[in-house]
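One protein chain omitted, others in place.
What follows is chain A.
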Amino acid sequence: MADLKVTTFCVVTGASRGIGKEIAIQLAQKLGPNSSVQLVARNQQALEDTADKIRERVDGSVQVRCVAADLSNVESVTNANQEIFDNVKDISTFSHAILVHNAASLGDTSKYARELDDVDSLQKFCLLNMSGPISLTSAFFKVFGHGKDSLRKTVVQLTSDNGTTPYKTMHVYCMAKAGRDMFFRVMALEEPEVRILSYDPGAVDTDMFKQTLSSPDKDLVSTVGDISKQTYFLKPEQSAGALVKALEEDKYENATVVRAYDELGMKVD
């Protein structure tokens, strides 16, 4: 079991809605006094809403900061990577540092790979889903990496079965998940003291899920439509709850995919 009730520095990207919002709200409540939570996303107002919900539920000593940034814009990401850690004056005040890579996008699922030609949107996609999180991870280790042994570090990255199974019209999404999953497997080797949780949230009722319905691939659309009627179509709070549970239980193998369904004891292929 991991004791989350310690002074923690926590970052959650994509905390403005969907799974990220729920992760931020639920995780923040588990943290100890004087913790500092950084919420990162594009929509300032939505972030403030998440922040308010957290403040209603946590001890007054827990600080919540909103870092509004367009994570598909290079300048924004570069600035955000610094701003996120602006508040860290002395890392010894923290016992635990957690980085949650949740922000993601699907890419253009209305097209097949042969129709992809918009270089600009492909670069933005890579930035949001791959290079941004990679560079943020590096920045995280720069700040907390060389702390004394008692400073625990945890990196969570939201993945999907799309990282191992190809789907039509999910080209760049599958590609990014496969790349990220491997990146964090290398991180697990480079940083054996760090806990790395690759978390598959399951099929969750979010805007992103709805977007898959725009695919011209009839099989995908019918599968997706099917899923939305099942009991294993999760609400964001359920999926986030399972993630927090996994963090508390602390039994997961670094960078090996942990599925929400397994945490929830649901039998789903």
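Keep this in mind: a contact is a pair of C-beta atoms (placed from the backbone, for glycine too) under 8 Å apart; a residue touches a chain by one contact, two chains touch by 3 or more; residues count from 1.
FYI, contacts and distances are computed from a predicted model.
Look at the chain that isn't drawn here: its UniProt entry, checked against "Sodium/hydrogen exchanger", "26S proteasome non-ATPase regulatory subunit 1 homolog", "superoxide dismutase" or "Putative sepiapterin reductase-like", names it "Putative sepiapterin reductase-like".
If you put the hidden chain back, the residue from A:V40, A:M187 or A:V224 that touches it is A:M187. Only one of the listed residues, A:S35, A:N81 or A:T206, touches the absent chain: A:N81. Residue A:S138 is the one among A:Q44, A:S138, A:S214 or A:S228 that touches the chain missing from this view. Of A:K89, A:R114, A:K229 or A:K267, it is A:R114 that touches the chain left out of the display. Checked against the full complex, the candidates A:M175, A:A203 or A:L234 give a single residue touching the omitted chain, namely A:M175. For chain A, the residues touching the absent chain in the complete assembly are 74, 77-78, 81, 112-117, 119, 122-123, 126-127, 130-131, 134-135, 137-139, 141-142, 145-146, 163, 166-172, 174-183, 185-191, 255.
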